[in-house]
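One protein chain omitted, others in place.
Showing subunit A:
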Amino acid sequence: MMLTGLIAPFHFSFTWFVACFLKLTTMAKSCVPLSELATSNTHGEDSPYFAGWKAYDEEPYDAAENPSGVIQMGLAENQVSFDLLEEYLEQHPEATGWGCGISGFRENALFQDYRGLRAFRQAMATFMEKIRGERAKFDPERIVLTAGATAANELLTFILADPGDCLLIPAPYYPGFDRDLRWRTGANIIPVHCNSSNGFQITTQNLEAAFAEAVAMGFRVRGVLITNPSNPLGTTISRPVLEEILVFAARNDIHLISDEIYSGSVFSPDEFVSMAEIVEERGYKDCERVHVVYSLSKDLGLPGFRVGAIYSYNDRVVTTARKMSSFTLVSSQTQKMLASMLSDRVFVENYLETNRKRLKERHDYIVEGLKDAGIECLRGNAGLFCWMNLAPLLKETTREGELELWKLILQEVKLNISPGSSCHCSEAGWFRVCFANMSQRTLEVALRRMRNFMDGPTPIRRITSLPFKAEMALKQKAYSDLESQAHLQIYLKNKHEDALSLLQEEARIKDETIAHQQTLINLMKAELAKTRPPSG
(Lines give C-alpha, C1' and ligand atoms only; values in the text may rest on other atoms or scores of the structure.)
Protein backbone atom coordinates (compact mmCIF):
# COMPACT_ATOMS: atom_id res chain seq x y z
CA MET A 1 0.00 0.00 0.00
CA MET A 2 2.70 2.33 1.05
CA LEU A 3 4.79 1.32 -1.88
CA THR A 4 2.11 1.90 -4.45
CA GLY A 5 1.45 5.23 -2.80
CA LEU A 6 5.02 6.16 -3.46
CA ILE A 7 5.25 4.75 -6.91
CA ALA A 8 1.96 6.08 -8.22
CA PRO A 9 2.91 9.76 -8.21
CA PHE A 10 6.32 8.88 -9.55
CA HIS A 11 4.78 6.81 -12.25
CA PHE A 12 2.38 9.57 -13.03
CA SER A 13 5.05 12.19 -13.28
CA PHE A 14 7.17 9.90 -15.39
CA THR A 15 4.42 9.36 -17.93
CA TRP A 16 3.75 13.03 -17.85
CA PHE A 17 7.38 13.71 -18.54
CA VAL A 18 7.47 11.25 -21.40
CA ALA A 19 4.29 12.69 -22.81
CA CYS A 20 5.72 16.17 -22.62
CA PHE A 21 8.92 15.07 -24.24
CA LEU A 22 7.06 13.41 -27.08
CA LYS A 23 4.88 16.40 -27.53
CA LEU A 24 7.88 18.69 -27.63
CA THR A 25 9.65 16.58 -30.21
CA THR A 26 6.60 16.31 -32.39
CA MET A 27 6.04 20.02 -32.04
CA ALA A 28 9.59 20.70 -33.08
CA LYS A 29 9.11 18.48 -36.05
CA SER A 30 5.70 19.76 -36.97
CA CYS A 31 6.99 23.30 -37.03
CA VAL A 32 7.37 23.40 -40.78
CA PRO A 33 10.17 25.72 -41.83
CA LEU A 34 9.53 28.92 -43.71
CA SER A 35 11.89 30.90 -45.89
CA GLU A 36 14.53 33.21 -44.48
CA LEU A 37 12.61 36.12 -45.88
CA ALA A 38 9.56 35.08 -43.89
CA THR A 39 11.40 34.49 -40.66
CA SER A 40 13.98 37.25 -40.63
CA ASN A 41 13.54 40.90 -39.94
CA THR A 42 14.61 42.07 -43.34
CA HIS A 43 11.27 43.64 -44.13
CA GLY A 44 12.59 47.04 -43.08
CA GLU A 45 9.43 47.98 -41.22
CA ASP A 46 11.15 48.54 -37.90
CA SER A 47 11.71 52.23 -38.42
CA PRO A 48 9.72 54.84 -36.50
CA TYR A 49 8.16 55.74 -39.83
CA PHE A 50 6.02 52.63 -39.55
CA ALA A 51 5.80 52.70 -35.73
CA GLY A 52 4.13 56.10 -36.02
CA TRP A 53 1.49 54.65 -38.30
CA LYS A 54 0.68 52.02 -35.74
CA ALA A 55 0.35 54.67 -33.04
CA TYR A 56 -2.03 56.54 -35.30
CA ASP A 57 -4.05 53.41 -36.04
CA GLU A 58 -4.49 52.82 -32.33
CA GLU A 59 -6.12 56.16 -31.62
CA PRO A 60 -6.82 58.11 -34.79
CA TYR A 61 -7.94 61.71 -34.48
CA ASP A 62 -11.54 62.48 -35.25
CA ALA A 63 -12.92 65.94 -34.76
CA ALA A 64 -16.12 64.66 -33.21
CA GLU A 65 -15.36 61.19 -31.90
CA ASN A 66 -11.80 61.45 -30.72
CA PRO A 67 -10.61 65.06 -30.69
CA SER A 68 -7.54 64.19 -28.65
CA GLY A 69 -6.44 61.42 -30.97
CA VAL A 70 -3.28 61.25 -33.04
CA ILE A 71 -3.28 63.29 -36.25
CA GLN A 72 -1.68 61.40 -39.09
CA MET A 73 0.97 63.61 -40.68
CA GLY A 74 3.13 60.72 -41.78
CA LEU A 75 1.07 59.64 -44.77
CA ALA A 76 1.71 61.22 -48.14
CA GLU A 77 -1.81 61.04 -49.46
CA ASN A 78 -3.48 63.73 -51.52
CA GLN A 79 -7.08 64.39 -50.62
CA VAL A 80 -7.27 68.06 -51.49
CA SER A 81 -8.92 67.46 -54.86
CA PHE A 82 -11.28 64.58 -54.14
CA ASP A 83 -14.23 66.79 -54.94
CA LEU A 84 -13.01 67.11 -58.54
CA LEU A 85 -12.72 63.34 -58.91
CA GLU A 86 -16.14 62.78 -57.40
CA GLU A 87 -17.66 65.38 -59.61
CA TYR A 88 -16.14 63.76 -62.67
CA LEU A 89 -17.34 60.29 -61.76
CA GLU A 90 -20.83 61.49 -61.02
CA GLN A 91 -21.03 63.20 -64.36
CA HIS A 92 -19.48 60.29 -66.24
CA PRO A 93 -20.92 57.07 -64.87
CA GLU A 94 -19.82 55.36 -68.07
CA ALA A 95 -16.21 55.84 -67.00
CA THR A 96 -16.63 53.27 -64.31
CA GLY A 97 -16.43 50.72 -67.06
CA TRP A 98 -19.64 48.77 -66.91
CA GLY A 99 -22.36 51.27 -67.60
CA CYS A 100 -21.28 51.65 -71.19
CA GLY A 101 -23.03 48.75 -72.82
CA ILE A 102 -22.61 45.05 -72.70
CA SER A 103 -20.04 44.38 -75.39
CA GLY A 104 -17.56 46.73 -73.79
CA PHE A 105 -17.91 45.03 -70.49
CA ARG A 106 -17.27 41.58 -71.88
CA GLU A 107 -14.00 42.58 -73.44
CA ASN A 108 -13.04 44.40 -70.32
CA ALA A 109 -13.67 41.62 -67.82
CA LEU A 110 -11.88 39.10 -70.01
CA PHE A 111 -9.01 41.39 -70.85
CA GLN A 112 -5.79 39.55 -70.06
CA ASP A 113 -3.10 41.21 -72.13
CA TYR A 114 -0.34 41.93 -69.67
CA ARG A 115 0.78 44.94 -71.67
CA GLY A 116 -2.32 46.71 -70.46
CA LEU A 117 -5.09 48.48 -72.32
CA ARG A 118 -3.66 50.42 -75.21
CA ALA A 119 -6.11 53.26 -74.58
CA PHE A 120 -5.00 53.49 -70.98
CA ARG A 121 -1.29 53.52 -71.78
CA GLN A 122 -1.96 56.21 -74.36
CA ALA A 123 -3.85 58.24 -71.78
CA MET A 124 -1.04 57.77 -69.25
CA ALA A 125 1.56 58.91 -71.79
CA THR A 126 -0.46 62.00 -72.65
CA PHE A 127 -1.01 62.74 -68.98
CA MET A 128 2.70 62.49 -68.26
CA GLU A 129 3.46 64.80 -71.17
CA LYS A 130 0.87 67.26 -69.95
CA ILE A 131 2.43 67.35 -66.49
CA ARG A 132 5.78 68.15 -68.05
CA GLY A 133 4.32 70.97 -70.07
CA GLU A 134 4.73 68.93 -73.29
CA ARG A 135 8.49 69.33 -72.95
CA ALA A 136 8.98 65.55 -73.06
CA LYS A 137 7.43 62.82 -75.17
CA PHE A 138 6.26 59.47 -73.91
CA ASP A 139 5.60 56.51 -76.14
CA PRO A 140 2.71 54.33 -74.89
CA GLU A 141 4.58 51.24 -76.09
CA ARG A 142 7.29 51.90 -73.56
CA ILE A 143 4.94 52.10 -70.61
CA VAL A 144 4.88 49.04 -68.39
CA LEU A 145 1.99 49.07 -65.95
CA THR A 146 2.35 47.86 -62.38
CA ALA A 147 0.14 47.80 -59.31
CA GLY A 148 1.57 51.01 -57.89
CA ALA A 149 4.97 52.70 -57.94
CA THR A 150 6.08 50.46 -55.08
CA ALA A 151 5.92 47.51 -57.40
CA ALA A 152 7.44 49.54 -60.24
CA ASN A 153 10.51 50.39 -58.19
CA GLU A 154 10.85 46.85 -56.92
CA LEU A 155 10.50 45.43 -60.40
CA LEU A 156 13.22 47.73 -61.71
CA THR A 157 15.47 46.67 -58.86
CA PHE A 158 14.84 43.01 -59.72
CA ILE A 159 15.82 43.75 -63.29
CA LEU A 160 18.82 45.96 -62.69
CA ALA A 161 20.42 44.42 -59.62
CA ASP A 162 21.32 40.96 -58.44
CA PRO A 163 21.23 39.99 -54.77
CA GLY A 164 24.16 41.66 -53.04
CA ASP A 165 24.39 44.51 -55.56
CA CYS A 166 23.51 48.00 -54.50
CA LEU A 167 21.68 51.14 -55.54
CA LEU A 168 22.76 54.63 -54.56
CA ILE A 169 19.95 56.79 -53.24
CA PRO A 170 20.35 60.42 -52.24
CA ALA A 171 19.39 60.74 -48.58
CA PRO A 172 17.14 61.80 -46.96
CA TYR A 173 14.99 59.34 -48.92
CA TYR A 174 11.52 57.81 -48.65
CA PRO A 175 11.65 55.31 -45.74
CA GLY A 176 9.63 52.71 -47.67
CA PHE A 177 12.57 52.15 -50.04
CA ASP A 178 14.34 50.17 -47.33
CA ARG A 179 11.59 47.64 -47.62
CA ASP A 180 10.46 47.98 -51.22
CA LEU A 181 13.84 47.82 -52.88
CA ARG A 182 15.66 45.44 -50.57
CA TRP A 183 13.31 42.95 -49.03
CA ARG A 184 12.65 40.52 -51.85
CA THR A 185 15.34 41.57 -54.28
CA GLY A 186 18.27 41.11 -51.91
CA ALA A 187 19.75 44.36 -53.16
CA ASN A 188 21.31 46.94 -50.86
CA ILE A 189 20.96 50.69 -50.59
CA ILE A 190 23.89 53.02 -50.05
CA PRO A 191 22.68 56.50 -49.11
CA VAL A 192 24.18 59.49 -50.86
CA HIS A 193 24.38 61.89 -47.96
CA CYS A 194 23.14 65.38 -48.65
CA ASN A 195 23.03 68.11 -46.05
CA SER A 196 21.32 71.33 -45.18
CA SER A 197 24.27 73.55 -46.03
CA ASN A 198 23.13 73.61 -49.66
CA GLY A 199 19.50 72.81 -49.07
CA PHE A 200 20.10 69.04 -49.33
CA GLN A 201 21.03 69.27 -52.99
CA ILE A 202 22.69 66.34 -54.68
CA THR A 203 26.26 67.01 -55.79
CA THR A 204 28.68 65.01 -57.87
CA GLN A 205 31.08 64.90 -54.93
CA ASN A 206 28.45 63.29 -52.71
CA LEU A 207 27.56 60.81 -55.44
CA GLU A 208 31.18 59.90 -56.00
CA ALA A 209 31.75 59.57 -52.26
CA ALA A 210 28.82 57.17 -51.95
CA PHE A 211 30.02 55.25 -54.99
CA ALA A 212 33.49 54.90 -53.48
CA GLU A 213 31.97 53.85 -50.18
CA ALA A 214 29.90 51.16 -51.88
CA VAL A 215 32.89 49.87 -53.78
CA ALA A 216 34.96 49.84 -50.59
CA MET A 217 32.25 47.77 -48.95
CA GLY A 218 32.52 45.28 -51.77
CA PHE A 219 29.22 46.08 -53.45
CA ARG A 220 28.68 46.26 -57.14
CA VAL A 221 26.82 49.50 -57.80
CA ARG A 222 24.05 48.98 -60.36
CA GLY A 223 22.24 52.25 -60.30
CA VAL A 224 21.32 55.51 -58.72
CA LEU A 225 17.71 56.21 -57.80
CA ILE A 226 16.50 59.76 -57.41
CA THR A 227 13.08 61.00 -56.42
CA ASN A 228 12.25 64.17 -58.28
CA PRO A 229 10.45 66.05 -56.77
CA SER A 230 12.13 64.72 -53.70
CA ASN A 231 10.30 62.77 -51.07
CA PRO A 232 10.77 63.79 -48.19
CA LEU A 233 12.21 67.20 -49.05
CA GLY A 234 9.39 68.52 -51.20
CA THR A 235 11.86 70.15 -53.59
CA THR A 236 12.53 69.69 -57.28
CA ILE A 237 15.96 68.91 -58.65
CA SER A 238 17.42 71.60 -60.88
CA ARG A 239 18.41 71.01 -64.48
CA PRO A 240 22.19 71.25 -63.98
CA VAL A 241 22.05 68.80 -61.10
CA LEU A 242 20.00 66.36 -63.18
CA GLU A 243 22.56 66.63 -65.95
CA GLU A 244 25.34 65.98 -63.50
CA ILE A 245 23.58 62.90 -62.19
CA LEU A 246 23.14 61.50 -65.68
CA VAL A 247 26.78 62.17 -66.48
CA PHE A 248 27.74 60.49 -63.23
CA ALA A 249 25.65 57.43 -64.12
CA ALA A 250 27.15 57.25 -67.59
CA ARG A 251 30.69 57.69 -66.30
CA ASN A 252 30.29 54.82 -63.87
CA ASP A 253 28.24 52.71 -66.27
CA ILE A 254 25.27 52.38 -63.97
CA HIS A 255 21.54 52.85 -64.36
CA LEU A 256 19.53 55.88 -63.39
CA ILE A 257 16.04 55.50 -62.01
CA SER A 258 14.11 58.72 -61.78
CA ASP A 259 11.08 58.32 -59.54
CA GLU A 260 8.81 61.18 -60.60
CA ILE A 261 5.61 60.24 -58.82
CA TYR A 262 5.16 63.79 -57.50
CA SER A 263 5.81 65.48 -60.85
CA GLY A 264 2.22 66.70 -61.11
CA SER A 265 2.30 68.00 -57.56
CA VAL A 266 4.86 70.73 -58.26
CA PHE A 267 3.22 74.00 -57.29
CA SER A 268 4.42 75.80 -60.38
CA PRO A 269 4.74 73.62 -63.48
CA ASP A 270 7.79 75.50 -64.76
CA GLU A 271 9.81 74.53 -61.73
CA PHE A 272 9.92 70.88 -62.61
CA VAL A 273 12.43 69.35 -65.02
CA SER A 274 11.94 65.69 -65.83
CA MET A 275 14.78 63.32 -66.53
CA ALA A 276 12.87 62.61 -69.74
CA GLU A 277 13.57 66.19 -70.85
CA ILE A 278 17.26 65.80 -70.15
CA VAL A 279 17.32 62.58 -72.15
CA GLU A 280 15.62 64.24 -75.10
CA GLU A 281 17.82 67.30 -74.98
CA ARG A 282 20.88 65.11 -75.11
CA GLY A 283 19.55 63.45 -78.22
CA TYR A 284 18.91 60.19 -76.37
CA LYS A 285 22.58 59.81 -75.55
CA ASP A 286 22.96 57.35 -72.64
CA CYS A 287 19.21 56.92 -72.61
CA GLU A 288 19.38 53.14 -72.38
CA ARG A 289 20.33 53.52 -68.73
CA VAL A 290 17.46 55.83 -67.83
CA HIS A 291 14.18 54.61 -66.37
CA VAL A 292 11.36 56.81 -65.15
CA VAL A 293 8.83 55.67 -62.56
CA TYR A 294 5.39 57.19 -62.36
CA SER A 295 2.15 56.57 -60.52
CA LEU A 296 -1.33 58.02 -60.21
CA SER A 297 -1.35 57.64 -56.44
CA LYS A 298 0.01 61.07 -55.60
CA ASP A 299 -0.80 63.44 -58.43
CA LEU A 300 -4.29 62.11 -58.94
CA GLY A 301 -4.74 61.15 -55.31
CA LEU A 302 -5.70 57.58 -56.16
CA PRO A 303 -3.44 55.24 -54.19
CA GLY A 304 -6.38 52.88 -53.69
CA PHE A 305 -6.44 52.26 -57.45
CA ARG A 306 -2.91 50.85 -57.39
CA VAL A 307 -1.65 52.20 -60.68
CA GLY A 308 2.05 52.65 -61.28
CA ALA A 309 4.23 52.61 -64.35
CA ILE A 310 7.77 52.07 -65.52
CA TYR A 311 8.89 54.12 -68.48
CA SER A 312 12.20 52.84 -69.75
CA TYR A 313 14.29 53.90 -72.72
CA ASN A 314 15.92 50.49 -72.68
CA ASP A 315 14.21 47.90 -74.90
CA ARG A 316 15.45 44.98 -72.88
CA VAL A 317 14.19 46.49 -69.68
CA VAL A 318 10.79 47.21 -71.24
CA THR A 319 10.46 43.64 -72.49
CA THR A 320 11.61 42.03 -69.27
CA ALA A 321 9.61 44.34 -67.04
CA ARG A 322 6.51 43.64 -69.08
CA LYS A 323 6.93 39.92 -68.64
CA MET A 324 7.56 40.27 -64.94
CA SER A 325 4.66 42.65 -64.50
CA SER A 326 2.41 39.59 -64.58
CA PHE A 327 2.90 39.54 -60.80
CA THR A 328 1.55 43.02 -60.40
CA LEU A 329 -1.06 43.75 -63.02
CA VAL A 330 -3.71 46.44 -62.85
CA SER A 331 -7.33 45.37 -62.98
CA SER A 332 -8.82 45.92 -66.44
CA GLN A 333 -11.83 47.59 -64.90
CA THR A 334 -9.61 50.20 -63.27
CA GLN A 335 -7.61 50.70 -66.46
CA LYS A 336 -10.71 51.33 -68.46
CA MET A 337 -12.13 53.73 -65.95
CA LEU A 338 -8.91 55.74 -65.74
CA ALA A 339 -8.47 55.66 -69.51
CA SER A 340 -11.68 57.60 -69.95
CA MET A 341 -10.90 59.92 -67.09
CA LEU A 342 -7.41 60.78 -68.29
CA SER A 343 -8.52 61.13 -71.91
CA ASP A 344 -10.88 63.91 -70.89
CA ARG A 345 -8.72 66.91 -71.67
CA VAL A 346 -10.91 69.45 -70.01
CA PHE A 347 -11.00 67.46 -66.81
CA VAL A 348 -7.27 66.81 -66.79
CA GLU A 349 -6.32 70.42 -67.38
CA ASN A 350 -8.69 71.71 -64.78
CA TYR A 351 -7.66 69.05 -62.31
CA LEU A 352 -3.94 69.64 -62.65
CA GLU A 353 -4.26 73.38 -62.33
CA THR A 354 -6.64 73.32 -59.40
CA ASN A 355 -4.72 70.63 -57.62
CA ARG A 356 -1.42 72.51 -57.94
CA LYS A 357 -3.06 75.65 -56.65
CA ARG A 358 -4.62 73.94 -53.68
CA LEU A 359 -1.45 72.13 -52.76
CA LYS A 360 0.46 75.38 -52.83
CA GLU A 361 -2.11 77.05 -50.61
CA ARG A 362 -1.89 74.18 -48.16
CA HIS A 363 1.87 74.24 -48.24
CA ASP A 364 2.08 77.97 -47.69
CA TYR A 365 -0.47 77.76 -44.93
CA ILE A 366 1.42 75.13 -42.95
CA VAL A 367 4.81 76.72 -43.53
CA GLU A 368 3.48 80.08 -42.34
CA GLY A 369 1.79 78.44 -39.38
CA LEU A 370 4.96 76.68 -38.36
CA LYS A 371 6.92 79.85 -38.80
CA ASP A 372 4.54 81.60 -36.44
CA ALA A 373 5.20 78.86 -33.95
CA GLY A 374 8.90 79.46 -34.38
CA ILE A 375 9.69 76.54 -36.64
CA GLU A 376 11.51 76.73 -39.93
CA CYS A 377 11.05 74.49 -42.93
CA LEU A 378 13.25 73.85 -45.90
CA ARG A 379 12.03 75.96 -48.81
CA GLY A 380 9.87 73.55 -50.78
CA ASN A 381 8.07 73.81 -54.10
CA ALA A 382 6.41 70.44 -54.55
CA GLY A 383 4.87 67.42 -52.94
CA LEU A 384 2.43 66.68 -50.19
CA PHE A 385 4.76 67.48 -47.28
CA CYS A 386 7.28 69.91 -45.91
CA TRP A 387 10.67 69.23 -44.39
CA MET A 388 10.66 70.75 -40.94
CA ASN A 389 13.69 71.64 -38.89
CA LEU A 390 13.36 70.97 -35.18
CA ALA A 391 17.09 70.72 -34.56
CA PRO A 392 17.04 73.66 -32.13
CA LEU A 393 14.73 71.65 -29.89
CA LEU A 394 16.98 68.66 -29.59
CA LYS A 395 18.58 67.92 -26.25
CA GLU A 396 21.43 66.37 -28.11
CA THR A 397 22.00 66.55 -31.82
CA THR A 398 21.93 62.82 -32.43
CA ARG A 399 19.56 60.23 -33.80
CA GLU A 400 18.59 59.37 -30.23
CA GLY A 401 17.84 62.97 -29.46
CA GLU A 402 15.71 63.21 -32.57
CA LEU A 403 13.77 60.07 -31.76
CA GLU A 404 13.21 61.31 -28.22
CA LEU A 405 11.65 64.45 -29.60
CA TRP A 406 9.68 62.42 -32.15
CA LYS A 407 8.23 60.27 -29.38
CA LEU A 408 7.38 63.34 -27.37
CA ILE A 409 5.53 64.86 -30.30
CA LEU A 410 3.75 61.59 -31.01
CA GLN A 411 2.73 60.93 -27.43
CA GLU A 412 2.10 64.40 -26.07
CA VAL A 413 1.37 66.59 -29.06
CA LYS A 414 -0.37 63.64 -30.71
CA LEU A 415 1.04 64.29 -34.15
CA ASN A 416 2.59 61.51 -36.19
CA ILE A 417 5.37 63.03 -38.22
CA SER A 418 8.27 61.14 -39.79
CA PRO A 419 11.69 61.62 -38.23
CA GLY A 420 14.53 62.39 -40.63
CA SER A 421 16.54 59.46 -39.32
CA SER A 422 13.97 57.07 -40.78
CA CYS A 423 14.77 58.74 -44.11
CA HIS A 424 18.49 58.23 -43.42
CA CYS A 425 19.05 61.96 -43.08
CA SER A 426 22.57 62.61 -41.93
CA GLU A 427 21.57 65.58 -39.79
CA ALA A 428 19.46 65.11 -36.71
CA GLY A 429 16.35 67.15 -36.07
CA TRP A 430 14.55 67.17 -39.42
CA PHE A 431 11.04 65.84 -39.83
CA ARG A 432 8.70 65.22 -42.75
CA VAL A 433 5.24 66.65 -42.19
CA CYS A 434 2.43 65.67 -44.58
CA PHE A 435 -0.35 68.17 -45.08
CA ALA A 436 -2.58 66.94 -47.90
CA ASN A 437 -4.14 63.85 -46.33
CA MET A 438 -6.48 65.78 -44.04
CA SER A 439 -9.07 68.50 -44.07
CA GLN A 440 -8.13 72.13 -43.61
CA ARG A 441 -9.75 71.98 -40.17
CA THR A 442 -7.61 69.08 -39.05
CA LEU A 443 -4.56 70.87 -40.32
CA GLU A 444 -5.53 73.88 -38.21
CA VAL A 445 -5.82 71.65 -35.15
CA ALA A 446 -2.41 70.18 -35.88
CA LEU A 447 -0.85 73.61 -36.18
CA ARG A 448 -2.49 74.77 -32.98
CA ARG A 449 -1.09 71.76 -31.18
CA MET A 450 2.34 72.49 -32.53
CA ARG A 451 2.14 76.12 -31.46
CA ASN A 452 1.04 75.16 -27.96
CA PHE A 453 3.89 72.74 -27.77
CA MET A 454 6.38 75.38 -28.74
CA ASP A 455 4.99 77.79 -26.18
CA GLY A 456 4.58 75.20 -23.47
CA PRO A 457 6.89 74.29 -20.62
CA THR A 458 8.29 71.13 -22.13
CA PRO A 459 11.70 70.61 -20.56
CA ILE A 460 13.58 69.82 -23.70
CA ARG A 461 12.76 73.04 -25.40
CA ARG A 462 12.81 75.40 -22.48
CA ILE A 463 16.29 76.65 -23.10
CA THR A 464 16.86 75.75 -26.65
CA SER A 465 13.82 77.20 -28.28
CA LEU A 466 14.29 80.65 -26.82
CA PRO A 467 16.97 81.69 -29.25
CA PHE A 468 14.75 80.44 -31.94
CA LYS A 469 11.93 82.68 -30.88
CA ALA A 470 14.36 85.49 -30.57
CA GLU A 471 15.57 84.82 -34.02
CA MET A 472 12.07 85.05 -35.36
CA ALA A 473 11.54 88.37 -33.75
CA LEU A 474 14.86 89.67 -34.87
CA LYS A 475 14.46 88.52 -38.38
CA GLN A 476 11.04 89.83 -38.85
CA LYS A 477 11.80 93.05 -37.05
CA ALA A 478 8.13 92.87 -36.33
CA TYR A 479 7.84 93.48 -32.66
CA SER A 480 4.14 93.80 -32.57
CA ASP A 481 4.16 90.14 -31.65
CA LEU A 482 4.25 90.66 -27.95
CA GLU A 483 5.05 87.11 -27.19
CA SER A 484 8.09 87.08 -29.40
CA GLN A 485 9.19 90.29 -27.86
CA ALA A 486 8.85 88.89 -24.39
CA HIS A 487 10.90 85.90 -25.39
CA LEU A 488 13.47 88.12 -26.87
CA GLN A 489 13.72 90.23 -23.76
CA ILE A 490 14.01 87.26 -21.46
CA TYR A 491 16.62 85.87 -23.71
CA LEU A 492 18.63 89.02 -24.05
CA LYS A 493 18.45 89.76 -20.34
CA ASN A 494 19.31 86.43 -18.91
CA LYS A 495 20.62 83.92 -21.26
CA HIS A 496 22.21 85.57 -24.17
CA GLU A 497 25.83 85.16 -23.18
CA ASP A 498 25.48 81.47 -22.42
CA ALA A 499 23.31 80.72 -25.38
CA LEU A 500 25.51 82.53 -27.80
CA SER A 501 28.66 80.74 -26.72
CA LEU A 502 26.76 77.47 -26.76
CA LEU A 503 25.65 78.00 -30.30
CA GLN A 504 29.07 79.05 -31.43
CA GLU A 505 30.60 76.04 -29.78
CA GLU A 506 28.10 73.74 -31.41
CA ALA A 507 28.69 75.26 -34.79
CA ARG A 508 32.42 74.85 -34.34
CA ILE A 509 32.17 71.22 -33.29
CA LYS A 510 29.90 70.28 -36.11
CA ASP A 511 32.12 72.09 -38.54
CA GLU A 512 29.13 72.68 -40.70
CA THR A 513 27.09 75.58 -39.56
CA ILE A 514 23.41 75.12 -39.84
CA ALA A 515 22.12 78.08 -41.71
CA HIS A 516 19.73 79.36 -39.13
CA GLN A 517 22.29 79.13 -36.37
CA GLN A 518 24.67 81.24 -38.34
CA THR A 519 21.99 83.78 -39.03
CA LEU A 520 21.08 83.81 -35.41
CA ILE A 521 24.62 84.29 -34.26
CA ASN A 522 25.03 87.21 -36.61
CA LEU A 523 21.77 88.76 -35.57
CA MET A 524 22.51 88.35 -31.92
CA LYS A 525 25.90 89.86 -32.34
CA ALA A 526 24.28 92.82 -34.00
CA GLU A 527 21.75 93.14 -31.22
CA LEU A 528 24.34 92.76 -28.53
CA ALA A 529 26.37 95.45 -30.16
CA LYS A 530 23.44 97.76 -29.67
CA THR A 531 23.49 96.57 -26.04
CA ARG A 532 19.86 97.12 -25.48
CA PRO A 533 16.71 95.30 -26.42
CA PRO A 534 14.64 96.87 -29.13
CA SER A 535 11.54 98.59 -27.98
CA GLY A 536 8.17 98.15 -29.59
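Keep in mind that, in the parts below, a residue touches a chain if its C-beta (ideal position, glycine included) is under 8 Å from a C-beta of that chain, and two chains touch if they have at least 3 such contacts; residues count from 1.
Keep in mind that, in the parts below, contacts and distances are computed from a predicted model.
Asker: Identify the UniProt protein name of the omitted chain, choosing among "Aminotransferase class I/classII large domain-containing protein", "Origin of replication complex subunit 4", "Serine palmitoyltransferase 1" or "GATOR complex protein NPRL3".
Answerer: Going by UniProt, the chain not displayed is called "Aminotransferase class I/classII large domain-containing protein".
Asker: So which of A:132, A:182 or A:222 would be touching the chain we can't see?
Answerer: Among A:132, A:182 or A:222, only A:222 touches the chain that is not shown.
Asker: Which of these touches the unseen chain: A:68, A:112 or A:205?
Answerer: A:112
Asker: Can you work out which residue in A:262, A:313, A:351 or A:430 touches the chain that's missing from view?
Answerer: From the options A:262, A:313, A:351 or A:430, the contact with the absent chain belongs to A:313.
Asker: In the full complex, which of A:191, A:264, A:303 or A:401 touches the chain missing from this view?
Answerer: Answering carefully, the residue with contact to the hidden chain is A:303.
Asker: Spell out the interface residues on subunit A facing the chain that's missing from view.
Answerer: 29-39, 43, 45, 75, 77, 79, 82, 85-86, 89-90, 93, 96, 98-99, 102, 105-106, 108-112, 115, 137, 139, 141-142, 147-148, 150-151, 154, 158-163, 165, 179-180, 184, 186, 222, 253-255, 280, 283-284, 287-289, 301-307, 313-320, 322-324, 326-334, 337, 437
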